[in-house]
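Working notes, structure below.
What you see is the complex with one protein chain gone and the rest in place.
Up next is subunit A:
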Amino acid sequence: MVLEKMEMFLDNLQPMDLMRSEKMSFVQLIIPAESAHRAISYLGELGLLQFRDLNADKSPFQRTFVNQVKRCGEMSRKLRFFKDQINKAGLLSSAHPVIEPDVELEELEIQLGEHENELIEMNSNSEKLQQSYNELLEFKMVLQKAVGFLVSSNSHAVAEETELNENVYSNDDYGETTSLLEQELRSVPSNQSGLRFISGIIPRSKVVRFERMLFRATRGNMLFNQAPADEEIMDPVSTEMVEKTVFVVFFSGEQARTKILKICEAFGANCYPVPEDVTKQRQITREVLSRLSELEATLDAGIRHRNKALASIGYQLTKWMNMVKREKAVYDTLNMLNFDVTKKCLVGEGWCPSFAKAQIQETLQRATFDSNSQVGIIFHVMDALESPPTYFRTNRFTNAFQEIVDAYGVARYEEANPAVYTVVTFPFLFAVMFGDWGHGICLLMGALILIARESKLSSQKLGSFMEMLFGGRYVLLLMALFSIYCGLIYNEFFSVPFHIFGGSAYKCRDTTCSDAHIAGLMKYRDPYPFGVDPSWRGSRSELPFLNSLKMKMSILLGVAQMNLGIILSYFNARFFGNSLDIRYQFVPQIIFLNCLFGYLSLLIIIKWCSGSQADLYHVMIYMFLSPTDDLGENQLFWGQRPLQILLLLLALIAVPWMLLPKPFILKKLHTERFQGRTYGILGTSEMDLDMEPGSARSHHDDFNFSEVFVHQMIHSIEFVLGAVSNTASYLRLWALSLAHSELSTVFYEKVLLLAWGYDNIIIRLVGLAVFAFATAFILLMMETLSAFLHALRLHWVEFQNKFYHGDGYKFKPFSFASITEDDD
């Protein structure tokens, strides 16, 4: 009677958004070719339809709209080129969009082509100019430096050193070598053929190798002079500034000359002739300088012109980029459609949420109307063999929690969604491990800052770490709130207890409090109203008391959460109409868990309420070892022994119950269905081809008993062993919370209090700094992370393995919003 009422109640429950994924429909679109493009782009704006690729067997260039896709690719290449150019020119591509009428794609293509040609022309012009400018500049430097080598020879007319000495000097100081030069120069002005020189300029990084090569090629019969150039010269290709060195090589002989010239060429050294005559030199220098200044002016004008052109492109660059990206997405989607037999219509298939059908229909009508098409777009629902995608409508708040669940696996279509419960249980379990209201307030501030600056932060690009933090800001908020709550229960504020809810229930036996650690305190009034009594702090029995409390609490929380998981498996089975799972999986599972650990939880509660001294370990262990023995002083309530025997028997029965019946019943059903026919249905090869990998299609007709049985066996064993190990796993709640409180105690007592004990401002400040750093980095960051990970594990493994399949696939609608997001 009660059951029936429950069923009635459950059946009449309103479906809730996040409990199960949205109902999806498999739809077919038949779009006349003339309105196809518009229809698809409207659908992209709507973003509620996921297209199926009907041409998966075709390679990309065999598809219908390959040319358009290529054109879009070409256009985006041009746009990238513009962007690159703009960045190189150091202009900022202004983000403020200029309102201009939408341009057609064809127009845009032409426009882009023009811009590109213009730019390339300007670039090549300015490159030419730059090159001649560079040449002149280099020439100027060579003149200045090389003339220095040559001219100095005249001024130092008398240098009476031996050649040997000068050779020694020449290695380390080129200023000295000039005197060697001048000797030689003086000796040869009459016979021109004897000693000649080549002057030029070479990148500084190559000088040493260049000199060595020259030395080898001429067998040492040369003299190499070098001086660093004053200015850096821009490399026209990489547009980087290169340091260069001016050199002058003196040699003799025609053969050496060709060799040296070849080497110069090979090393990329530019040679410039420097006349020996001083007046000529002056004249050329003047010429070069005047031409340089001319060129500089031209170059500047060119660059200004180019920058203007780039700036005008830059205004619209973002808009164009988005547009091209959208167009490309539209054509990519169109490529997924099939032409029908008449070649006049495109046929598309896809998934949409059932609630969106009206919207899509309306959009399609608008598209038909806007493109003046005679024929409307046909939109109808079809049957699908593969399982639909999973789609949850989330908001800013629930999204992060859904992500936590999805990271483990995307829910099967219409499966119970653990994210609903995760919203509360996740931050709570986190807080159990992170219970400290001081730390909780710090976390809360961080979360509030993130939330307060939400609108600003969401628009800008963040680093990967900040992005993660920002994405989980609401998780962080709840975690902080629950930490404060749990911290109040543990009565810890940076590990210091406070008398917030009135005075302690304990006091010392005498006024001196000398025996507080030996004899303990005395209880003199009602228990502390909320949380842990502050007097436990620092007492002899602090640890045993808190450990016992936290350990038991962990088990209670764990058993509760695991029961929730099993109950969800009931709702799953009910929803999918699988009574077999309810009877032979859910019922024995819940019996098994509750007979063992449910009973333990009961004992814990009774012990807490009655204040009994019974040893629960003993009770649990001897419940298995000798269930018929007398419990003695460990008896908590009347009739405990027969109850234990009953529970034990139930648990023992539950094991074969979940193991055996299900596979045999499945086998029976299977043989009944085919009524002893030995022939199976011929698998149509067509159907097999459609099968998408990963889609959970439920028409496996061949039934393999041994496989099913082994599967069931694995499941049962896993559950039975898991019941024990998962319960033990929840003890991590205790362990981590203990670690957290001990760690913060250490930092408080051994760092802050210790430093405060000295009467020295510096030591105090240092102590404060160390304490602050330790709190911020170790307790707030690392402990948060570790508690987060442990809470994550408890949800993924201990909670979700009871009911969650997680083998679905996500609904990825074709939407412009997601396309513009995931660039850069």
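For the reader, a short list of remarks on this structure follows.
In this section, a residue touches a chain if its C-beta (ideal position, glycine included) is under 8 Å from a C-beta of that chain, and two chains touch if they have at least 3 such contacts; residues count from 1.
The working rule: contacts and distances are computed from a predicted model.
The subunit not displayed here is recorded in UniProt as "V-type proton ATPase subunit", chosen from "Small ribosomal subunit protein uS7m", "Translation initiation factor eIF2B subunit alpha", "Isocitrate dehydrogenase [NAD] subunit, mitochondrial" or "V-type proton ATPase subunit".
Considering A:Lys23, A:Arg77, A:Arg509 or A:Arg540, the position touching the chain not shown turns out to be A:Arg77 (whole complex). The hidden chain makes contact, of the residues A:Phe61, A:Tyr617 or A:Trp638, with A:Phe61.
For the options A:Ala89, A:Ala217, A:Leu469 or A:Val770, the residue in contact with the chain missing from this view is A:Ala217.
In the full complex, subunit A contacts the hidden chain through residues 59-62, 66, 69-70, 73-74, 77, 80-81, 209, 213, 216-217, 259, 262-263, 265-267.
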